[in-house]
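Removed from the display is one protein chain of the complex; every other protein chain stays in position.
After this line comes subunit A, so read on.
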């Protein structure tokens, strides 16, 4: 079962791409491969000021992962204990079926190894009790590594604060 979720606080995100850079350096991703992405949308005027929305897109580690079903060699794996979807590099033959199958184009082509690499929530860090590199290095602390239910709680609390008449 999926245990983890990366919550992105839109109010804090400044679209600086540090998350992507920390991810790239942590995972030695070659040119062109971006395991997580910030996608800027906007500007659009809200209350008189043109606003941006920076959408953070790691892998969603789906409960029913298209990529895993599409993989002919069993390289794309869902880890039983926490639901992390990762590539077993020894088994990957570089057929790219997973890239085609994932609705969001999350798996990335590694031009140096001729195999696929993808966001595995920095599994090795998690196993050491740390958090993914993107979350850890984010310039403003906009990303939080939480469980899906914590994420919904944070979202509700933020919304409640925003609409509360008792705001400071």
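Keep this in mind: a residue touches a chain if its C-beta (ideal position, glycine included) is under 8 Å from a C-beta of that chain, and two chains touch if they have at least 3 such contacts; residues count from 1.
Everything that follows uses one rule, which is that contacts and distances are computed from a predicted model.
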item	value
Options "ABC transporter permease", "Trimethylamine-N-oxide reductase (Cytochrome c)", "YciI family protein" or "1-acyl-sn-glycerol-3-phosphate acyltransferase": UniProt name of the undisplayed chain	"Trimethylamine-N-oxide reductase (Cytochrome c)"
Among A:2, A:83 or A:137, residue touching the chain not depicted	A:137
Touching residues (missing chain, whole complex) on subunit A	11-12, 14-18, 20-22, 24-26, 31-32, 42-43, 48-52, 128, 130, 133, 136-142, 167-168
